[in-house]
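Yeah, one chain of the complex is gone here, protein chain that is, but the others are all in their spots.
Up next is subunit A:
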Amino acid sequence: MVLSKTTSESDVSVHSTFASRYVRASLPRFEMPENSIPKEAAYQIINDELMLDGNPRLNLASFVTTWMEPECNKLMMDSINKNYVDMDEYPVTTELQNRCVNIIARLFNAPLEEEETAIGVGTVGSSEAIMLAGLAFKRLWQNKRKAEGKPYDKPNIVTGANVQVCWEKFANYFEVELKEVKLREGYYVMDPIQAVEMVDENTICVAAILGSTLNGEFEDVKLLNDLLIQKNKLTGWDTPIHVDAASGGFIAPFIYPELEWDFRLPLVKSINVSGHKYGLVYAGIGWVIWRTKQDLPEELIFHINYLGADQPTFTLNFSKGSSQVIAQYYQLIRLGYEGYRNVMENCRENAIVLKEGLENTGRFNIVSKDEGVPLVAFSLKDNSIHNEFEVSETLRRFGWIVPAYTMPANAQHVTVLRVVIREDFSRTLAERLVLDIVKVLHELDTLPARLSAKLEVAEENNLIIHPNGPTDPAGIKKDNNNNNNNKGIKKTDIEVQREVTDYWKKYVLARKAAVC
């Protein structure tokens, strides 16, 4: 008599993923695993862990596009295995990039003839675009100074303190000094008058932002241009302007066509724009356009030679995906001028709906302007008991990701919440967000002030120094009597850790907000 066995003898590959041993094993974190695992298991494990990422479409912190039409997704998937830099192997893809450059250059009123090819390039984002533009300015300035026999070792660039972090990167990596025009309460962009004052003989360019990250405002490039022309006449330095139109470049031409900010102003020599913001393409594409050939020094251009065909290139990245370039071209021809205008008008309308909803609660000040990038930046009228960071944290529970930031110098005492209105943020979502914010406020109103309790404890332990009387980074004044009431509190380790963390959080935020 043969005893039947009851252990499963079926092939391991027959097991469904969640029946297999792969979901019991801890995923490798530091070392490559020795053995392979079935592709279904690999897919499932990674997919499941990624479920805990935020939902990109509810991420109201980012300008970057989170939705494209299925037809475009199909185009992207078909070209996912094309390496963009193989220009000779993929000539059509290369030509699509050239067409995009030409279309965008003309959108910015570059001084080109009908059939003339524009000077510009597709990049991985505005960071690379800005570095290329900055490099071009630096090299032009150096050549000019060399020819004049003057020192060229201390280049600087003048911008507002509201610049996006990539300008600081550019300055740091390419050894250019960053001269920032400080902001002030109520004026959160670069003041053209102060900027022009700061220009000296070592300034390689003045960078203006069309669509400030913090509150979406357009800087007055025209005024900057006029003042700088005057100064250039006096000094003979010929300082040019670069416009960082990362967000605004795909907005202004459609809903504010009369606004003069682009190549219509003679001192503007280069412009960058993010294809992946209001260009309505997924992350990974930016554009930089130069006014003319003279604004891009030939020595920076590399001539790559593939199978005998000469291809001039000027980018920091070499191999990269082609999908985003193709998607950008798709959007430009699919939407056309009217399509982009319609999308931007919708965004602006929805921004107004959100803004009015927030105003009607009576609890917020609106910091963003109506004209500019469609976003709504708002701060609490009274943040003594609960501040904007707590509103942001509580909103997360409802699924929304709404960031809170402190302004840069010299307005660090102002904190804002910022909602970016993208193409896929509909009116219904706007109304729902207002409802949820109202719910959050009600909830917070019922809670005791978290901050003040912590502060008292912190004061207890001499974590805060009060030169003039008790204040905290958020600007609350406390009265001295409270100091003596809490001496008897004992804290657990975790509580102490939390206090210290919270204190440092606010301290660090107040010092530096490298906001994007």
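One rule holds in what follows: a residue touches a chain if its C-beta (ideal position, glycine included) is under 8 Å from a C-beta of that chain, and two chains touch if they have at least 3 such contacts; residues count from 1.
By our rule, contacts and distances are computed from a predicted model.
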Query = Can you tell which of "Exosome complex component RRP46", "GATA amidotransferase", "Response regulatory domain-containing protein" or "Glutamate decarboxylase" UniProt lists for the chain that's not drawn?
reply = "Glutamate decarboxylase"
Task = Sort through A:E69, A:E177 or A:E371 and give me the one touching the missing partner chain.
result = A:E69
Task = Determine and list the subunit A residues touching the chain excluded from the picture.
result = 27-37, 39-40, 42-43, 45-47, 49-50, 52-54, 56-57, 59, 61-62, 64-69, 71-86, 89-93, 96, 99, 102-103, 106-107, 114-115, 124-128, 131, 135, 153, 165-166, 168-169, 172-175, 274, 276, 282-284, 299-300, 302-310, 316-322, 324, 326, 329-330, 332-340, 389, 392, 401, 403-404, 505, 508-509, 512-516
